[in-house]
Structure formats: structure tokens, C-alpha cells
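Every protein chain of the complex appears in place save one, which is left out.
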Amino acid sequence: MNDMPKIEQATDMTDSKISANKVQVYYGDTHAIKDVDIEIQPRSVTAFIGPSGCGKSTFLRTINRMNDTIDICRVEGSIQIDGEDIYDPKVDPVQLRAKVGMVFQKPNPFPKSIYDNVAYGPRIHGLARNRAELDDIVASSLQKAGLWEEAKDRLDEPGTGMSGGQQQRLCIARAIAVSPEVILMDEPCSALDPIATAKVEELIDELRENYTIVIVTHSMQQAARVSQRTAFFHLGILVEEGPTQDIFTNPVDKRTQDYITGRFG
Amino acid sequence: MTDATLSPEGAKAPEKTSAQPRSLYATDELTKKRNASEKRFQAYGIAAIGAGLFFLVVLAYSIISEGIPAFTRTVLTVEFTVTQEQFDDAESQLFKTRAYEAVFTEAMSAQFEQKDIQVPFDIAAIERIVGKPGSTIREFYRANPDKLGQPVAFELAASSRVDGYMNGRLTRDNITDSRFLMKSDLDLVDVLVESGIIQTVFNWPFITGADSGVDNPGGAGIGASVVGSFFMMLVVLFLSLPIGVAASIYLEEFAPQNKFTDLIEVNISNLAAVPSIVFGILGLAVFIQFMHLPQSAPIVGGLVLTLMTLPTIIISTRASLKAVPPSIRDAALGVGASKMQAVFHHVLPLAMPGILTGTIIGLAQALGETAPLLLIGMVGFVARGYPDGFVSGFMDPNSAMPAQIYTWAARSDFAFYEKAWGGIIVLLIFLLSMNILAIILRRRFERRW
Partner (left out) sequence: MPVIWLILTVLAIAVVGYVLGRGRALASAGGEQIKLHSLPSYYGSNVAMKVVVPAFLILVLWLLAQPLIVNNSISGMIPDSEIAEGSSRGLVLAEVRRAARGLDNAVAAGLITEDFARNARADFNDVTARLKEAGQVVTSQITQPILRAAQEYRILNSSGNFMMTIVVILAALAGAAWGLYESRAEFRARNTVEQGVKALLIAAASIAILTTIGIVFSLVFNTIEFFRLYPAFDFFFGLTWSPSFSGRGGSSELGIIPLLWGTFYISFVALAVAVPIGLFAAVYLSEYAGPKVRAVAKPLLEILAGIPTIVYGLFALLTVGPLLVSVFGADGVGIMQSGTAVMTAGLVMGIMLIPFVSSLSDDIINAVPQAMRDGSYGLGATKSETVKQVILPAALPGIVGAILLAASRAIGETMIVVLGAGAAARLSLNPFDAMTTVTAKIVSQLTGDADFASPVALVAFALGMTLFVVTLGLNIVALYIVRKYREQYD
């Protein structure tokens, strides 16, 4: 029973989308992430849970090298996507981020129109040859994000004028528009009300068909609702990882159990 | 956007192109282009910083290279003895200074002989090199008759042309013969330099002296205007610090949210951006025309600069008051202090280092300000001497450093430009020390809450 998750991990190794191996992250002198090994499956939702400051967001940001933008941050170990090490010097982080999109904690639409928000990614990556193609991308991204009906008549209005939940779905549409393979979501619902949260969760479930999704969440219920696999982080260590069902019903580690039963966190 | 209603299937076309497995290791063409443009953009940024620093270096270089000569002067040292008979003889003549010059020339010849130098020279050449030495010598012996018959070493200031030749402003190539200096005189100068009679020494009179007339650039000094600036800064300090602090305390701690407070706030932020020349007009119209304060007096300059500096001091004082955490006020109020006591006993002392730093920086700004001084008459005035007392330091016409520099820059004789640059060095030394003082103060007393 105790060895179950480990065995499962081993069997999944072959077709995993992302595989991290002995990842260490340092902020200056602080050792923020210690020895994280994880395999993330394609076309599924993986949830990272854990108490505040446990390093789950930090680890998420290493997957598309968002940590590069912080001067004092240093990453060791290897993270592979489709078998390619993303920290290889040959890898251009710009190209990597087109493949690995990200949605943030607070909805952060650009102070531009809804259309321009979604079109921003395709424009910089040159995904559309002409205006018609760009229109198509924008339309389909908004559709996939479930925002089309609400937004189609106000594409020229600023994205900042939408409600919080709409803004977050706009950010998801914006991420989808560059056709990523992986979407990282950093507590995407923490700034939303319950109804908006439900809509976003529904959306995440739909997106699972085409994308590999990694979501960091504070809410264990949310992890249980949307994810197939769950990883529990504590003090920069990946404590336990496995099918969501197992983690919530039968945690192996004492710390996971304590966290899930609400004894700390 | 008419075709934006396409179905999701239709929109898959562009997705396919990017869905092809694309290795992360291979950088595609577009990304290369984008990275190149990134490099270009970064280069613009570096170029902009470089341009800014380049200008700074050019500015510093011109100031130093043009200004340093102002700190040296060329003197001619000759030791000789005037006897009582020579003195009486000279005094009995019609052209007395001429007679002394003859004595001087004789002494020079004697010294040349002694050093075995052979160079032809005449009295006219000597006059071109050291001005008219006769009057200096005469004045000396009339003042010190007891020195007659004893050897005296005279240190005579060389003319500004010779000065220019010594510090490289004039060369044999660019000199034009004039009644001020002939090309042939340079031979004599060279010999005198070689024999150690002409020397370059530190120009104390420039630091301590007062302004000279337009015809005597060599004698111009900045000392009197430093004193003028000093009295002006006293006025600024003793008015703007208490008024600025009082105004800030009111606005930051007591002012209710109402129209009057808003009016004050708007006025302060606008005054901070009013051109300084407008403050000069204010000073002219109010302090001189209306209140009949004396023109060119440091008190008027000080008042104008006070009004100009106040917004700066108020803004920085408010920032330091704001930086004192509310918990300090709460603590004082909690033990039964009145609001006034809380502010004056606790908040103000804690904010004091920041307030002083802001005040020093405000003073430094005021010290370098020129435009308003032009209008209140500190420029036309030739500050020929020091004020003779504390009150007259405020009330008597004087110049100020920046005004003095402007006066020199506006004179037609090139020799004054050197003085202007030298004056700038003196001014910048003052500003630099004030800023360093402010930095030290900030470093030493900076408190992080």
C-alpha cells in the first residue's frame, strides 16, 4: 500500500509530457525547492497542493522558465518536456513559453481591447498570416475559453472592463491563442467568486481534452474536482504524488494526511 | 471582423501549423528575428545611457579643463633694495611711478647679470608683462618707509596675457601682436620662467578676493560673492526650514479634508513647477518695488529663494513625516498626549533626519539658482568688497556665486571666461559637499520601519 504511488509513477514514465528530475531552486541563499522528481501526464490535469510558501508556485514557474525574469533565482536539475531539457542553453525561453502557456493568480488582462488581448500572443509569435486568420484564432480561442457568447459584441472594449471571472477566462483564452501544449495555472480562481470559479473549473475540465494542464491551488476541494493527479508539496519538498482519488482518500505520508484533514495549512 | 463568427473547426487551420512537433532545441527563423530585435532594443537602451554619461563626462571635462587655470596665477618675483635716496629722488619727480619703474628695471638687469642671462628688454615690454609695477612699489614704500634700504622680495602679478601663455590658452601660434602683449615678449617671458623669476602659484586672491572691474580680469575673485551667497543661504535656511516644517506638519497631521487644504496642496504642487524667473519677477515687484527693500541685497535674494525652495522642502518634509509609522502616534495618544504633543514630541524628532536631508538638498538647489537673481539686481552690481558687518551682510548690495559667474560670462574679455569656469568649480564644490552631507545624514540616520 505504501509503495503504490511510486510504482505507478514508474509505469507512467514512458509517455509523460513533463518530467522533472532532481530539481533544485534557489532564491539567493534560500533553497526554495529541494530534489523534486515528478512525471506529468499528457492531456490530463495535475494539481499541486500544499500550504502557503511550500514552493508549489515556484516549481510551477520553473516549467516555463518564468523564474528567469527574477535575477536572484537559480534552477538546478533537469526538466524535460517531450524529452527535451528546457534548461538546455539551446532552448529559447520565448519559444518554450509559446509551448507552455501560463495563467496567473490575479486576472491580468492587458489594458487593451478584448480582441487585442487575445491577438497579442499570435501576433508576437507570427501565428497568423493575415487579419482573417487572426480573427479565426481570436474567435476560436474565445470559444474554447467559453467566453465567446459574452464577448463577441464587445471585442473592441477594454479587457479590463470585464468582471473578474470573465477577465480570468480572457486570460485563459489569451493563453490558448498561442496554441500551447501545456497550460500552467497558478491559483487561477483565488481572486474569483464561487460562480466564476465554477465556470473556470468547468472550462479546465473541457480543456483537458487537448492540453496538458498543471494547476496550483489552495483549495483541496478544487483539486479534487478538477484534477486527475495531485502532488502535495511541503517546505519545498514534493511529499507525495499520485492519482487524486488516492491522495485524498489514502494518503501515504503522515504530512499529507495532516494537511488533508486540516491539521495544518 | 465579419468572419469572426467562424466555427471552432474552421479555426483549427493555424493550429495545425504550430501543432507539428517542433523541437525546442531548434530556434526557428521568426524567433531569431525577434531575438535580434530584442538585442537591438537593448542596444538602444545602452546607447541612451551611454549618451547621458557621455554628456556628463564632456561637461565635467570642460569644467575642469577650462576652470583649473583660474586657480593658478603667474607672478614675477624680484628681490631688490630701494634706498632712501632713490625714494626721495623718485618722489621729487613729476612722473613718480616712472621713476620707480626705472628702479625696478635696473634691479631686473642686475639680477639678469647676476644669473648671467643675456636678453634684450625695454620698459615697455616689462609693462606689458607685469602691468605697471611702479605704482605697486611706490605704494609699498609709502606704507612701509622702514623697509627702505633693506632687500624686499616683490611678488608682482603678471598680466592676464602672460597668464594665458603660461596655462596654454595663448600660444606662439595664436598670439597677435597688440599693445597688451607682443610676440617678441614671449622670448623674455621664457627666459624669466627659466630663471625662476616668473612662477605659477596658487591663486589665493581668486578664492578670497572680490570682483574687479571689467578691465582687470586677473584681479577678479569670487570671495565676496561667496559671502553674498552665504548670507542669502542664511535667510533661506532660517525662513524656509521653520515655515516649511510648520506647513508640512499642518498638511500632514492636522489639515482636514476640505477645499482650503486642497487649495494649499494645489498651490504647492504648482509652485514647485513655476519657472524660477517668475519668482524673480515676484521679488522685483513685491520686495523691491512695493516693499522698498534694497536692490541687489542678499536679504531680497534670500526671500525670493525661500519662496522658491519652500515647495521642495514641504514635499520632502511631508514624505519624511509620512514615513513615521502611525503606531508611534497611536502610542503617544494612548498614554494621554494631545495630538500636538504626539507630533512635536515623537513624530517630528523621528522625521528630523529626513527633513534635514531634504532641506540641505533644497538649499543646494537655491544656491545654484541664477535667473531670479538677475531680476533683483545682483548681476549688474560689481561686488568690490566684503560687507562690513553682520547686518550689512544682509542689507548691502552684494553679488552671489551664480550671479558672479554670469557677470563674468557676460563680459567681453576672454580672460573672464576662465574665471567663470573657475567660479563654477567653486560653486560645484559647495554643492557637492552639501549633497555629500545630505547623503551621510541619510545613511547615518536612515531608519527602516
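As written, the chains take the letters A and B, and residue 1 is the first residue of each chain.
Keep in mind that, in the parts below, a contact is a pair of C-beta atoms (placed from the backbone, for glycine too) under 8 Å apart; a residue touches a chain by one contact, two chains touch by 3 or more.
This one's a predicted model, so the numbers in the text were calculated from it and none came from an experiment.
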| item | value |
| --- | --- |
| Given B:A297, B:L310, B:A383 or B:A415, the one touching the chain that is not displayed | B:L310 |
| Candidates B:A26, B:L263 or B:A331 - the one touching the absent chain | B:L263 |
| Residues in subunit B touching the chain absent from view | 34-35, 37-38, 40-42, 44-49, 51-53, 55-56, 58-59, 62-63, 66, 242-244, 246-247, 249-251, 254-255, 263-264, 267-271, 273-282, 284-286, 289-292, 307, 310-311, 314, 338-340, 364, 367-371, 374-375, 377, 379-380, 391, 402, 405-406, 409-410, 417, 420-421, 424, 427-428, 431, 435 |
| Footprint left on subunit A by the chain that the document does not show | 64, 66, 69, 71, 94-98, 101-104, 106, 108-112, 120-121, 124-125, 171, 174-175, 178 |
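What we mean here is this: only the chains that are shown with their structure count from here on.
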| item | value |
| --- | --- |
| Averaged-CA centre spacing for the pair subunit B and subunit A, given as whole angstrom | 60 |
| Residues of subunit A defined as touching subunit B within the complex | 81-82, 84, 86, 88, 90-92, 94-96, 98-99, 115, 122, 124-128, 132-133, 135-141, 143-144, 152, 155, 178-179 |
| Subunit A partner contacts - residues on subunit B that touch it in the complex | 1, 3-6, 8, 10-15, 17-19, 21-28, 30-31, 34-35 |
